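Removed from the display is one protein chain of the complex; every other protein chain stays in position.
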């Protein structure tokens, strides 16, 4: 088991390393550089000033050297400084990670809170009108453009009703973006719950349980839902890893200060250390999350635990 | 020159006394929240390049000189200044008793330290070239003496601009920059892309002629929030979450007519919007074709529809209100809106409805501009020019234009841009080869641009007019509108005394918030 | 539509959701195809009516800030949005499919390398990939389509690989291998026909997400450029009229919703039908 974990960690490490090198090369191969981007609005930058700036930032070195230098620094735990603002990349990322994490968790929370009951309802009413209606509603959530929904929610809750604030980072601010995200992903959860439950319900042991005369709700909640949760956990893992990458559009609409906005800003500004820092952190968190999901998976399924 | 400054100082001292007396009763301690679309990218005034950054640094730091509404230069950190007869030496007397936010005093030595840092290549100052041909500086008692290798006319104007902030040496004493200045607000905290917090500087003494309040700003806390989405910003204003916001153009007129809100426009923005051409590429190398395209542009429609009537048409390649700008004169040099005449020119050149001239309309994203480009596209279609709009993000756009302007063949393009500054010298930055994004013209223009820098007063104005006339008669530029970006603010009616200064600087010294 | 002719006869009972999806999709596709005939105005014509006029008989969906007829614009936008969706999905599926098949049938080393790359790319949110690409390529309908197509590649590569790998270990493939059939023919004759149906289903779902991505890019100003009436672009330029003229926001938004909904419903139901586990049991 220890060997397995060690092997996992090594693979993860190699993956992240490969991502750093590959992304580094790709970023530098794309035309345009941070200095030009930075000077775009400056009235007085001359070519000489810009050349000097490039030299200072090491941007005149060959691509492979820049990538090698960067990789070396990352291995020593140094993500470098942003080109804009000359701030430590790690600090900026750490500042936002909690926000992104909070939004991911609460968005997921809404998705589960809505999706599991909907999927459950659809499964027990399988093939009937209720099933159809529930599934259409769930799918509708994923079909609405998030920014559009966001604007409408702001208009409704912040302006017309005055219940919730528009921007900021308090707990009341998270409600609207979390709701938007949750509606988007609830369809996925509902679908998964529905099909997992239907599958479980057709298993022999459920029939046995029913035959034994157990109360229907007990059969459903105790005997059916728990095994169905295993499939749901897989989806949750996928969605969560995905949410961690930041929801650029949602973050923009709700002025949520998360990692996605930071990443897009960095891309527009060609801020190489910032872009790469994002990729490093993101790739790492995806790897970590998928590892944790595997472990959780093991806990939920006794057969897996034995192995 | 010197004497007039002294008399002005005396006047100001009197005003200060009155202001103080009047001020106490009016002041209500209050906090103000401002919502903008974009965050600052740096609070180091010598490294920042965007307007959004400089709007903040301008509150923390002061400038050596200031400018009044008429465009004439006034004292700032320097209580008086003089220029040697050959125009190569400037002497600035630093005011007495200036205090930095950390308690240290700001004197001539501090000013020299800040100047040295601004000029040091280590700093990577994006505005380095605008400081002019400075060869050295020295401290002389209370005064700072700056020497230049040759006369530099725009120097004094530049020293009033938000790009020429003077920092307290303690801000750059350690490796990590701390925004410590002498300005009306102290830096408290900054969460990138989220908010910047400032607090009133209790020791502040004002020198800016645009400001009435002589001392500490009336508001205690000033918070800048970033709300990228205009719909959300408007919701924040209406719900009271923010007091002052960059409004959406679409709603600004409505706010203007609503007694619950106020709308502010920066008349002194120094902003100017232009249409330009890839004039090295056929058939735009022909001034007649360029003129025809200029004649097709219905600038009134751009102002009234795209900008909801909130901006004015502009006639010069340099913004209104700046030194020597003469709108009437420029109008006589430039093209007039005449779609019929333009169509005739195009048809004569062989471009008909069935065989139109195909061009790209290269633009970058900004509110109002997007709508303007759509109308422009229709305008051009009316004279048999088929324009395809290509929009880019600001940073990517100018990077891209650098390549486009270098080319001598390929697809011809019409493009739009904006420029802002406190002095017409930015013509040098734009048009002197290689020029901004390679838009530089020719040796003749280069010479004229160099000459104007060495002149001052009337002769300089005449030289600038000569350059403007050349640009417009050859239709290298079509002036469109002024101002054009970020020049609008809106507040609820409780906010009093907010002003916008040169280059869209935000002035909060006089702001009070009634209950 | 080939999906249906293949699948429906096999299962006599068609679910109501798929019928709803099909009905909606048919209306939307027809309306988009017939847009030039149905639209009362030229979608680009300014001052076809007063500025910001509310919906009326003359202008069913109202007019926008230039007095353009919104109904005509939404109709014309359907062609653009559907076109972007189709081209992005087809090219994304083509490239992703080839990569996925290469990973499944290209030998152990190719498999290991490709899978790792696909997995990493797959973990990045596709909007983020598309956004980065457009930020670098520059906006415009072609670049946006290309960016969306590329952002779909990891997804399709992953799905194709999964399906092909599952197929790969089936005895009939092993039997064919034993008969001496080379990888190329194996993929063409045996694998493709068997996973094609599932891929078409995934394409339907990808189509929905492509339309949403295109709208998102346009919303950020990086996608289709004005004055093109792509739905996302109409939303983007009209969003600040949300209080003044909400119809500019409502109708194109609904158009996106219903289109995406219809294809999601079709795709979801077909996915259930194509689910190998279910097939094995029936």
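General observations
Here the chain labels run A, B and C in written order, and each chain numbers its own residues starting at 1.
Basically, a contact is a pair of C-beta atoms (placed from the backbone, for glycine too) under 8 Å apart; a residue touches a chain by one contact, two chains touch by 3 or more.
Operating definition for what follows: contacts and distances are computed from a predicted model.
For the chain of the complex excluded from view, the name given in UniProt is "ABC transporter domain-containing protein" [choices: "ABC transmembrane type-1 domain-containing protein", "ABC transporter domain-containing protein", "Branched-chain amino acid transport system ATP-binding protein" or "Acyl-CoA dehydrogenase"]. From the options C:60, C:181 or C:258, the residue with contact to the chain not on display is C:181. Per the touch definition above, the residue from C:59, C:158 or C:190 contacting the chain not shown is C:190. For chain C, the residues in touch with the chain missing from this view are 170-182, 189-190, 193-194.
As a convention for this text, only the chains that are shown with their structure count from here on.
The interface with the greater count of contacting C-beta pairs, when A-B is set against A-C, is A-B.
Chain B and chain C have Cα centroids separated by 44 Å. Chain centres here are Cα means. That of chain A falls 40 Å from that of chain B. With each centre defined as the average position of its C-alpha atoms, the distance from chain A to chain C rounds to 21 Å.
Shown for chain A are the residues in touch with two or more other chains, namely 31-32, 151, 155, 159, 252, 268. Within chain B, residues 231, 393, 396, 400 each touch two or more of the remaining chains.
Those residues of chain A that touch chain B in the shared complex are 31-33, 36-47, 49, 52-53, 56, 84-87, 92, 95-96, 151, 154-155, 158-159, 162, 165-169, 252-255, 257, 261-262, 265, 268-270. Touching chain C in their complex are the following residues of chain B: 230-231, 234, 248-251, 254, 305, 365, 367, 370-371, 373-375, 377-378, 389-393, 396, 400. Taken together, the chain C residues at the contact with chain A in this complex read 15-17, 20, 116-117, 119-120, 123-125, 127-128, 131-132, 135-136, 208, 212, 215-216, 219-220, 232, 235, 239, 242-243, 249, 253, 256-258, 260-261, 264-265, 268, 272, 275, 277.
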